[in-house]
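The complex appears here minus one protein chain, its other protein chains still in place.
Entry: chain A
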Amino acid sequence: MFKFLFDRDTWQEVWDSLSKNKLRSILTMVGVWWGILLLIGLLGSARGLENSFNRLFGNFATNSVFVWGQSTSKPFKGFQEGRQVRLKLSDAKKVEENVEGIEFVVPRNQNQATVVRNFLSGTFMVNGDYPLLDKVQKKKMMRGRFINQTDIDENRKVVVISEDLYKQLFEKDAEMIGEYVQINGMNFKVVGMFENGNVNMGPTSDMHIPFTTFQQIYNQGNNIGWMMITGKAEYDIEQIENDAKLILKNLNHIHPKDNRAFGSFNLGKEFAKVTGFLIGMQFLTWFVGIATLIAGVFAIGNILLITVKERTKEIGVRRALGATPFEIKRQIVVEAVFITLLAGFFGILTGGWILIAIDTFFGQGEDAVLVNASVSIAVVFIALIILVVLGTLIGLIPAFKATSVKPIEALREE
């Protein structure tokens, strides 16, 4: 059976009967070609969109939730409602120790500050941060470094500035590393510059100084502005959010059912919405693509059926010469599979060209709509396997039709 697939004669027969009527063969192929082209083009574009979303979210640990204090809405343990809740460093530590599935807890502080350099000045948001922030919200460093542990330990007056801030306060192409800027009248040494991301998740960040330095200059004590809690990938971030809030309520003497005491922004939940949308789109793409493929394969089956009708006499002759019904069926199925695969191959090729074109026109630059629009080899293989299976199944119809006519009747036909 398989020997015959590697037999030159088999393919000679297939090639002869397909090339005999080129126009018909080409028209037959158009349906499948179009189907696979659509599948590859759509899947590639969906992937491109997914990639561009991933690029936007890419700098964040997406399994994260931000939690900050607000004011209580229920009286509890002798406290009046309406009490301001201030999170403390110890709260962050307790959350990290007690909630299951925590990856990091990053306490943060933020304030507005006037920044002056030489004769230029502006108002910016200054953040007090730990080095760990870089793990949760990856900073793309263009120059220098991010805040390190020594900065924290020694309460150094160093600052990591954003590209935007640099552009506003520095002359074009001026060196910034080692230069000083004044923040609220105090001199800070610039140690690094980071790229502004495409999207700002959570509060804007123009510059970062060591958390401990921030505590000192703003006299914050152990208060923190908010904490970023990141869960391990396999844990549900909503559960972590609930657990963390419950602990925080307990620590801060807040009624367990007080839902307004803490504000939060669940990045994981937002991200899941986008992911859901992307999955939906991929599903749609597969659905449309495969439906088109099936339509294309049916077109092939249809035309092969006509072909078989046209070739009734030829098939009769072949049978008179000693072709068994199995050999005839096999021939027609191989033709069907071959033509399907050939069409599929051209579809994949042109689909690839389309993706290259998409990449050239929409995939270049920082804010590209479709990043690296592509399909994986696995998808191509799946598509090919689907084609082989469908081609075989659809080929069986004309194959049985071909041998259902008795050779004598086939020969009699003029």
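Here is the rule we go by: a residue touches a chain if its C-beta (ideal position, glycine included) is under 8 Å from a C-beta of that chain, and two chains touch if they have at least 3 such contacts; residues count from 1.
The working rule: contacts and distances are computed from a predicted model.
For the chain that is left out, the UniProt protein name among "Cytochrome c oxidase subunit 1", "Imidazole glycerol phosphate synthase subunit HisH", "Macrolide ABC transporter ATP-binding protein" or "Spore germination protein (Amino acid permease)" is "Macrolide ABC transporter ATP-binding protein".
Touch with the chain omitted from the figure is made, among A:233, A:279, A:320 or A:389, by A:320.
Checked against the full complex, the one of A:20, A:253 or A:309 touching the unshown chain is A:20. Those residues of chain A that touch the chain absent from the view are 8-9, 16-17, 20, 313-314, 316-327, 403, 406-408, 411, 414.
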